[in-house]
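Only one protein chain is missing; all other protein chains are in place.
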Amino acid sequence: GGGEEKDTRLDNIRKSGKLVIGTSADYPPYEFHYLKNGQDVIGGFDIAIAEALAKDLGVTLEIKDMQFDGLLAALQAGTIDIVISGMSPTAERRKSVDFSTIYYYATHGVIVRQGDLAKYATVAALKDARLSAQKGTIQVGIAKTQIMGMSEEDAEKAVDVVKEVGSIKNLILDLKNGNVDAIVAELPVAQAYVRANADLGLAAPTFRDDDGGSAIAIKKGNPSLVTAVNTTLERLMAEGKIEEFFAEAQAIQEEQGQ
Amino acid sequence: MNFSFLARYWPFYLNGAKNTILLAMFSVVLGTAIGLILSLMKLSKHRVPRFIATAYIEFIRGTPLLVQLFIIYYGLQSIGIRFPNVVWLSKLLGISFSDFMAGIVTLGINSGAYVGEIFRAGIQAVDKGQTEAARSLGMSQFMTMRYIVIPQAIRNILPALGNEFVVVIKESSIVSIIGIADLMYRADTVRGNTFQPFEPLIVAAVLYFLMTFPLSKLLAYIERRMRAGDK
Amino acid sequence: MNFSFLARYWPFYLNGAKNTILLAMFSVVLGTAIGLILSLMKLSKHRVPRFIATAYIEFIRGTPLLVQLFIIYYGLQSIGIRFPNVVWLSKLLGISFSDFMAGIVTLGINSGAYVGEIFRAGIQAVDKGQTEAARSLGMSQFMTMRYIVIPQAIRNILPALGNEFVVVIKESSIVSIIGIADLMYRADTVRGNTFQPFEPLIVAAVLYFLMTFPLSKLLAYIERRMRAGDK
Amino acid sequence: MIQTMDLKKDFGKLQVLKGITSSFNQGEVAVIIGPSGSGKSTFLRCLNLLEEPTGGTIIFEGTDITKDGHNLDKHRQKMGMVFQLFNLFPHMTVLKNITLAPMKVRGLSGEEAEAAAITLLRRVGLEEKKDTYPGQLSGGQKQRIAIVRALAMQPDVMLFDEPTSALDPEMVGEVLEVMRGLAAEGMTMIVVTHEMRFARDVGTRVLFMDEGIIAEEGPPAQIFGAPKNPRTREFLQKVL
Partner (left out) sequence: MIQTMDLKKDFGKLQVLKGITSSFNQGEVAVIIGPSGSGKSTFLRCLNLLEEPTGGTIIFEGTDITKDGHNLDKHRQKMGMVFQLFNLFPHMTVLKNITLAPMKVRGLSGEEAEAAAITLLRRVGLEEKKDTYPGQLSGGQKQRIAIVRALAMQPDVMLFDEPTSALDPEMVGEVLEVMRGLAAEGMTMIVVTHEMRFARDVGTRVLFMDEGIIAEEGPPAQIFGAPKNPRTREFLQKVL
């Protein structure tokens, strides 16, 4: 049920023979849908990591695709075993779930309309833009603190200064329609959308988030699962596999666009 | 269950509920205007307006609101229909006025199809004998509509229209998906902020219920009163 | 507009439409079971079942489906109600069977409230004179229900039930939000894959319309026939 | 005053009126009887063009009103119609029911229309009901108001379609009483009814309709006393 667990999750995974991951598959190259031999599949470098993890645990992988802002709810509800969705382990999130070690540090970029590229060449110029980001993501915070210059505290309280929508696809439409002027997204994601949409461009400024980076979320009270996940991640990092996965995912992405 | 988040987040809910009600109200107003036109088109003697109105109504009633939301919201804007952002109104609402307008247009276009049918049915439900009596007194078609049919149709229509308001309150929750800050959107924000996936939704459900239930009871009561008055 | 993606992605739509229909079908079946129980409770002589049924119906009808979806989907699972994943069924559906079941339960619980009212109204719409005639022939309450009231109520209920199926087809689109691979979800996937945010929605709208429109016309036709047969 | 020549009316494939040639004169009280479905109501409704005839002509006060382009509303004013189900306007008081058309159509002032209405109401004994709504009246009262409403337009002829058959038996009398009064004053009336006593006592002529034609007509004494047509005889046997 809900609440804390008594370290039973890993056993359950082993017993049921499958690892159920939650992800929001509209975030290339982390995770995205694509056509493989005419079939709709979910791929991306997060998924590749999850596959490696499942293999290490000796179970099969099952993917649940949902809106990003519903992922932690599903984890709490027990619908999924872990969240792997380019999620950053913020302090807020750490209050309610555990995180693995960080397996990837992202850079964030800003998508704007092609015609506005010159206008939004600097961070200061972006300050006046109508900003947007995927609802419940780390990019909302980046927009508030690093672009708008709010303090962490103010940022947490400020409502409606950044337009937040659950799916980045819809934000792209908002951008094209002029409802917003800029979308803050992870750089590779931004690059993918810019490549596919000639009327969009990538603004010059990029951002790093120090307590950003991606980690796997696990329901509290499951230390052995956290350990198991970390073991796999550390092996992958040591073997340079993460970069490899990333490159593969981008390759699929590019091939799909053609 | 733990509802301690309410202490901090109740203004979120209040603001969301206010926006939901405003959204529903203006949507029904727009829907009423659209519906009135559609019903007159449907009752017209000419084929073309009748066909257009029927096609509109059937299409809207035959597809999910979610699909319409995406098509109308993004589609309207991509063909250049855009709403100006009136700053002081945005401040008043606490959300972008142009977004708010877009939500109203989306819901209004949807609601219009249903209201159109309410109007048509309301007019047709007026006993044919009423028209015959008026015409046999020498009243013109227009006079008959104006003095006899419409006043009676309104009594059939008003309760159904009130009910449409209740329906729109509920259905407007879907605009939260495209980022309009209604009650559902706020509840979702609270879920995200508190990492409590469940309790904030219960609060939203209760608030929706508090908005719709008394209203529909009131409508049922008014309708009963009106019908009793007829006898 | 550019619909060239269809050449490649039509199997997506086909599969999504199939799942939408299956989802709606089973939801209505579950809704019918729930509705039947609710209507019997509402027509009961005792207060308690009547109150429970009324509360259920009013609550479901007074809150948005979106809120219910979240509450039921996350709520059921967090109190430990989980559906087993039957592998061969999952293969057959092309989506996880346990997700599919969760969708059905959500929509069925919602639909049950509406079906319950359909049943109750259908039974109450049978002319009181029918019951009186049966009782005055010495038939018991049970016999009267069984031979006289229920068979006639079914004629009132069937068209409305068919209509509920149409409504559920449309409303089921909302489960795409929690990742159930129905038509709307597939359309959304195509939007992401093709980076065409708009056209795939048009295709989905047309498909929904093709599912609901002929069905509701057919239902209206059957209803007219049935009514004509009465005279 | 009214002549019909070969008047026909079809509803789709159903021939309801199969060619009716008849004439109604000033001051006459013509009573139409006949079995259900024989077309009595349809005939009456054709006379003031509530139904558009499929063929034939209707001459009213010298004009062919079936020809297109004629001012129908003008003609309808001159023909008062009373319906089986009264068709009072439920959202208006009795007085408003009566004065609406005189004011809007004939252009009377409020006072003129009201004065005329009160006079008529007094005649049917319902003056004190002027401010109530139709919903609060008994069937017999409703029908009397409906007659007054038609009379307020000062018609040249009054058409009645089974004015008493929706009434409880003890209210039939009060409505027939009003109709008797009208006849006595010389109003031209065409009455569809099943009240054979009224037909016999008040009618100046009885028309028996059967299957869309006028099968027999004549003075009441002849029709009730010595019907020639076997169908008339059969019908009267049943209802008397």
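For clarity, chains are labelled A, B, C and D in written order, and residue numbers in each chain start from 1.
In this section, a contact is a pair of C-beta atoms (placed from the backbone, for glycine too) under 8 Å apart; a residue touches a chain by one contact, two chains touch by 3 or more.
Not measured: the values here are computed from a predicted model.
Shown chains touched by the missing chain in the whole complex: C, D. Of the options D:G27, D:G125 or D:G173, the residue whose C-beta touches the omitted chain is D:G173.
The chain not shown here is touched by just one of C:W10, C:F51 or C:Y147, and that residue is C:Y147.
Contacts to the hidden chain, counted on subunit D, fall at residues 35-36, 168-173, 194, 235, 238-239.
By the touch rule set out above, subunit C reaches the unshown chain at residues 127, 129-130, 132-140, 143, 147-148, 151-152, 155, 229-231.
FYI, only the chains that are shown with their structure count from here on.
Chain centres computed from CA atoms place A at the largest separation from subunit D. We define each chain's centre as the mean of its Cα atoms; on that basis subunit A and subunit B are separated by 37 Å. In terms of their C-alpha centroids, the spacing between subunit B and subunit C amounts to 23 Å.
The set of subunit B residues that touch two or more partner chains comprises 70, 74, 78, 177, 197-198. Of all residues in subunit D, none touches two or more other chains. If you draw each protein chain as a dot and join the dots that touch, the picture is not a line, a loop, a star, or fully joined; it has some other shape.
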